[in-house]
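Below are the structure tokens for one structure; questions will follow.
With one protein chain held back, the other chains of the complex are shown just where they sit.
Right after this comes chain A.
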Amino acid sequence: MGVEIRVDGLTKSFGRQVIWEDVTLTLPAGEISVMLGPSGTGKSVFLKTLVGLLKPDRGHCWIGDRDMPHLREHDLYETRKLFGVLFQDGALFGSMNLFDNIAFPLREHTNKSESAVKKIVMEKMEMVGLVGAERKLPGEISGGMRKRAGLARALVLEPEIILCDEPDSGLDPVRTAYLNQLIVDLNAETNATFLIVTHDINTARTVPDNIGLLFRRELVMFGPREMLLSSEEPVVRQFLNARKVGPIGMSEEKDVSELEAEARMGHDPGVLPPIPPQLMPADGRLRAAQRAPGEWLRAHGVTPPAGSFVDEQGRDWLEEWPRYVAERTPVAGGAGGGRP
């Protein structure tokens, strides 16, 4: 079962430059969350602060009863064993081949025999589609392969919290789709808590249970997927729909005159696009954290945009859902897809 992460009033600055201030959010145990934000808003810094690689100026980050920024070194290293982290470029050890890279955590932290190590490593390599590349050095493979190897290494110790820094950047759309499916499947299987930093709007719209958006040195919004996808908040709306119209500008934020000019030109944000159905585990089971489509919207009296929750096959998941749930037994707990 995954672990809850409670972030409370976290503030980070480098010298005079404030990266973000007073970030408060809870990553619910066992759920997939996505952190969005324009380039340079400190999403990676946020990720690194969660694992204690960077010290925040203020605030707490609770993993159970342990506060990451204020742990003693020994406890910090112990707590980090709960984490699997995929870094932006994979962060593989350049002197080791892929097999040794992926086997590294097992050899360091377990007493498994070499044959057991091999079995686990090969299993993970197959999972990320790297079979046959065991003997390659990280310098000899493409960025996408490095990233997948990094993911495999992050997974070998079966962590309870998985943090991914842009798993989809530099990957082609097909591989990204596979990777997204892999994340959902892993979550169904292990119930680990996921936090994914991404720029990929499609990933953000379909994969997570929760979405957060960092902009202008603060957390603009964090909440269930449906809340953000149906939000009229200009920044959220602009970002999640990849529009030019809105407060986010090329450099950072648009100034008043730009916004006025935009209004004069008659640019309006338009209607919200339909909310896509959430990605389901490939083997058809239900994740413990799975929520019924439209649950949040109904609870808050929000009408979804027309055509929401209709998948590529034309099935309307609002109708399909009760039948789908009735057909299968959920993995653990969350019957009917409700939150516990």
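Operating definition for what follows: contacts are C-beta pairs under 8 Å (C-beta built on N, C-alpha and C of every residue); 3 or more make two chains touch, one makes a residue touch a chain; residues count from 1.
Please note the rule applied: contacts and distances are computed from a predicted model.
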Among "Anti-sigma-K factor RskA", "Acyl carrier protein", "ABC transporter permease" or "acetyl-CoA carboxytransferase", UniProt-listed name of the chain not shown: "ABC transporter permease"
Residue among A:32, A:51, A:164 or A:207 touching the omitted chain: A:51
Omitted-chain contact residue, chosen from A:42, A:224, A:277 or A:304: A:224
Candidates A:25, A:155, A:171 or A:310 - the one touching the absent chain: A:25
Given A:32, A:63 or A:236, the one touching the chain that is not displayed: A:236
For chain A, residues in touch with the removed chain: 11, 13, 15-16, 18, 21, 24-26, 48, 51, 53, 57, 73, 77-78, 80-81, 83, 85, 87-89, 91-94, 104-105, 108-109, 150, 153, 216-224, 227, 231, 233, 235-236, 247, 253
